[in-house]
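Note that one protein chain is taken out, while the other chains of the complex remain in position.
Labels run A and B following the written order; every chain starts at residue 1.
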Amino acid sequence: MAEQPARSPAELVAVVEAIIFVGDEPVTVKLLADVLDEDRQSIEAAIEQLSAEYESREGGLQLREVAGGWQIATRTEFHEEIRDFLKTRPSAKLSLASLETLAVIAYKQPVTVPEILEIRGVQSASAIKTLLEKRLIVTKGHKETVGRPMLYGTSKEFLLQFGLKDLTELPSIEDFEDLVQ
Amino acid sequence: MAEQPARSPAELVAVVEAIIFVGDEPVTVKLLADVLDEDRQSIEAAIEQLSAEYESREGGLQLREVAGGWQIATRTEFHEEIRDFLKTRPSAKLSLASLETLAVIAYKQPVTVPEILEIRGVQSASAIKTLLEKRLIVTKGHKETVGRPMLYGTSKEFLLQFGLKDLTELPSIEDFEDLVQ
Partner (left out) sequence: MPRVYFDCLASSRLSVFALEFLPVQPQPEKYNFDFKKETAEIVAESRDELNLKLGEFAGPLDLLLYLIRQEQADIFDIPIARITDEYLNYIRLMKSLDIAVAADFLVMAAQLIEIKSKMLLPRDPLAEEDEEIEDPRQELIDRLLEYEKFKSAAQMLYEKSTVEQAVFARGKIESDDANAEISASVFDLLSVFQKVAARHKEEVKLEIQREEISLAEMIRNLKKRIFEDAELSLLAFFEEMHSHRELVTAFIAVLEIVRTEDVKLIQKKTFGDILLKRVEPAHS
């Protein structure tokens, strides 16, 4: 990356698309800027342009922002045909206990096992184990309190599997109050 | 695939694109025709249309025929940028052998190669080389014993990659005891 590459805007859009495609995880704007030796603004403009193209094409693919980066993926409407092709079935869903535990961890992170128990009113050990195994949660060190319990938080995999850009995309927990009663 | 899906030509193009995109290998016309319950001619027409779209877009991707099937790939002119990008991929990705070796080093540090071998039961030389290259481990002097073997321990980079403040944050077996049962 010695000499400044003189890319036209169209070329930049094209190379950004190629890199996002190659990435096996969502690609961040920062990484694109670093690799292409361009500034953030140019990259963001290129992504915006690319995004508009994908929108207007109405093809089988979408460009989307997830887990802090950009990714090319299929549109939801073709999931049945894709499943037929891949011969896959939807992966096993999380149990209600695991989902509840995950919700508590997502909103209260970093959070300890006793704190989760306090909210759920039930032991959550096996749910936590499942979530760790599925890489949806990670440990976040110890809490400096009696017994130094382990702290848990959500992972990048969580953002990916739930299609979230970042944690701020989660609706506020207080918003759920309206649903109660 | 009970009823004949009434797809518009545009929808067919879109679903063909989605399927080619998710395929691990080049997708044949026959396979597309089978999965989508369409005749060869319609599939061929859809691919032709899609191919023309990719050509005229001049984006970062191309639709190409290879090994008797169709595949989406990056355009060749971006290979340098793509190589630069691939080099930057996060180095926390490890083979199982490397991960095992790293785990032994993390929990037993400082530790020598013969000690790692003793625990893992298999040679770890290449794993150690990988871990050194990824800067996840560092040498920690020599052990004052026969042959003065090199001692290894985890690095600052290791803490960064695994999101740990310091080594005391590394969970112990006791931390997960409640989960195992």
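As a convention for this text, contacts are C-beta pairs under 8 Å (C-beta built on N, C-alpha and C of every residue); 3 or more make two chains touch, one makes a residue touch a chain.
Treat the numbers as computed from the prediction; the structure is a model and nothing was measured.
**Student:** In the complete assembly, which of B:Leu31, B:Ala45, B:Leu117 or B:Leu132 touches the absent chain?
**Tutor:** Checking the options B:Leu31, B:Ala45, B:Leu117 or B:Leu132, the one contacting the hidden chain is B:Leu117.
**Student:** Of B:Ala46, B:Ile72 or B:Val138, which residue touches the hidden chain?
**Tutor:** B:Ile72
**Student:** Given the full complex, what residues of chain B touch the hidden partner chain?
**Tutor:** Looking at chain B, the ones touching the missing chain are residues 18, 21-25, 72-73, 82, 86, 89-90, 92-96, 99-100, 102-104, 106-107, 113-114, 117-121, 123-125, 147, 150, 162-164, 170-173, 176.
**Student:** Considering the whole complex, not just the chains shown, which residues of chain A touch the missing one?
**Tutor:** Counting over the whole complex, chain A touches the hidden chain at residues 21-22, 24, 62, 64, 71-77, 79, 82, 86, 90-97, 99-100, 102-104, 106-107, 117-123, 132-133, 135, 138-139, 155, 161-164, 170-171, 173-174, 176-177, 179-181.
Note that only the chains that are shown with their structure count from here on.
**Student:** How many angstrom between the C-alpha centroids of chain B and chain A?
**Tutor:** The answer is 17 Å.
**Student:** Please output the residues of chain A touching chain B within their complex, sorted ascending.
**Tutor:** The touching residues are 1, 10, 13-24, 27, 31, 34-36, 50, 53, 57-61, 72, 74-75, 78, 81-82, 84-86, 113, 125-126, 128-129, 132, 138-142, 150.
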